[in-house]
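Just one protein chain is left out here, and the rest sit where they should.
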Amino acid sequence: MTQRRIHASLAASPQPRLLRALTILATLGFASTLVLGLFVAGTDIQQGPVQRIFYIHMPAFFGAFTAFGATVLGGLIYLWRGSEAWDRIALAGVEVGLAFALINLLTGAIWARPIWNTWWTWDPRLTSAAVMCLTYAAYLMLRAGIENPQRRRRLMSVYGIFAFVSVLLTLFIIRIVPDTIHPVIVGASPQNAQGSFEATSGVVLALLPSLLLWLTLMPITLMWHRYRLALRQEAVDALKLKLLGG
Amino acid sequence: MKSPFAAAVRAIVSKDLRAEWRSRELVSAMALFALLSVLVFSFALELDKNAREEAISGVLWVSLIFASLLGFNRSLSLEHDQGSLDALLLTPVSRSAIFLGKLLGNFMFTLLVALVLLPLMTALYGVQLLDSWALLTTIVGVFGFSAIGTLLATLAVQTRSREALLPIALLPVCLPFLLTAVRATKGIVSGAPQSEWQVWLQLLAAITIIYLVLCLLLYRFVLEE
Partner (left out) sequence: MRRAKQRTLFFLALLLALAWAGWTQAQNETPYYQSTDFNIPILAGWQNQSAEGVAQFYNPSAQATIRTTMAAGRDAQSAAAADLAGWLGLTGLDAPVYSGKVNLADGTWHSLVYDIDAGQSVSVMARQAGDRFIVITFLESDPASRTRMLTIAQADDTLDTPEPEIDSALQQLTQLRLDDLAAVGTSALPGGDWLVFQGESALAAGSVFGNDSYIALQEGAPGDLRALADAWQGTLLGFFITPDNSPYLWLGIAVSLLILAALAGSFVWRARALQKDLAMIEQLQSADSN
């Protein structure tokens, strides 16, 4: 009887076909956008090959944007409806978004080294991107610090909503604070922006597929995997509790 | 001031003020801490005449936020430990009223610290912080981060390592206040024309309003049920 229940709740769920298809599609998509960015797009004559990091750097930020956006949405719906599924989505959004934000931050630092001649500079946008990473690291720490699951979901939904401020700040800070050296790709760069390049049609053609992939397929696929992990975790926790309770 | 909402807010505020008046623990600790951090900053940054004008508003706001962390933590962990919020929750009081009550208490304490800090820094560093615009910026900014601080402190006291987690949760989220308030204060202190710093004050006010609305809407989810 109990045996059967365990299997029903956990092992029973093999990967849905759609998820498997999405995983393959995302992997292939990632590989092909990489090829597009590395070999098809032209070399920037001013910056050299390193400019190709752009095809990961900027899409990674927008991937994080999608994931953190899902956290806000998940938090709001959880608070409104109380369905645990949305809290799992919120948590998945934080983990996936944090990984993407780290990719964004580190590729930025690596790009900055040859172009700005430094790994890091306390530029408003760089600072706010780092703060964004720390905010979501704080989310994970806070989450681990709350034992009661019900309370944890409630409180973290609220924090997930507030944490999104750091994402918006990073996105808009170069429009608010003009003394940044980080270039703006769409629209006019600030006057002292350094290391900007021309978004020629070639750049746009290589960027768009990558941007679309990171905005949709990559975060959705990874978050789905994380969601399933959360589901398993909850089932095992419940079993443990039952076992301890007798 | 006859509606049950206003009565509840007033009751909570006056309870906090009375408790503070009796002990005078919190505000004096906050003020002392703020003062110490100002002094530490001036040693660490070796603030000479020119550096002062640049750095003074940053020092002011960072000290204020650090000091307020002390206050928020203490104000809500007391409630939590004494179970007085639980008692309040049993009464048919609106959650927003509880939030506003706690917020006003925290706001007044932090503002008091700011009011000590402003003339003192004016005297110590010879910069003109006693300006009606600087005062307005201080009031708006302190109100704004008191709102988010009250909410996050309520959240943090429910975690395992409460005091440790409030700064981690609060500092990144109150960065927009720091950014705009520091720029506005810097503009005012350096005597720049109003058109240059006005936009920062407006941004600060807008952020405060957005945070206040969000906090009012979300506070009931942060309270224990």
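Chains: A and B, in written order; residue numbering restarts at 1 for each.
We adopt the following convention: a residue touches a chain if its C-beta (ideal position, glycine included) is under 8 Å from a C-beta of that chain, and two chains touch if they have at least 3 such contacts.
Because the structure is a prediction, the values reported are computed rather than measured.
> Taking the whole complex into account, name the chains on display that the unshown chain touches.
A
> With the missing chain put back, one of A:L19, A:I77, A:L140 or A:L239 would touch it. Which one?
Of the listed residues, the one touching the omitted chain is A:L239.
> Which one touches the absent chain: A:V40, A:A144 or A:L208?
In the complete complex, the chain left out is touched by residue A:L208.
> Decide which residue listed in A:L22, A:L36 or A:I56 touches the omitted chain of the complex.
Of the candidates A:L22, A:L36 or A:I56, A:I56 is in touch with the missing chain.
> Touching residues of subunit A against the unshown chain: what are they?
2-3, 6, 10-11, 34, 38, 43-50, 52-53, 56-57, 60, 95-96, 99, 102-103, 106-107, 110-111, 113-114, 185-187, 198-201, 203-204, 207-208, 211-212, 215, 222, 225-226, 229, 232-233, 236, 239-240, 243
Operating definition for what follows: only the chains that are shown with their structure count from here on.
> Let me have the rounded angstrom distance from the C-alpha centre of subunit A over to the C-alpha centre of subunit B, please.
A distance of 31 Å separates the two centres.
> Can you tell me which positions in subunit A touch subunit B when the two form their complex?
It is residues 79, 128, 131-132, 134-135, 138, 141-142, 145-147, 151, 154-155, 157-159, 161-163, 165-166, 169, 176-177 of subunit A that touch subunit B.
> In the complex formed with subunit A, which residues of subunit B make contact?
Contact set of subunit B toward subunit A: 148, 151-152, 155-156, 158-161, 165, 168-169, 172-173, 175-176, 179, 203, 214, 218, 221-222, 224.
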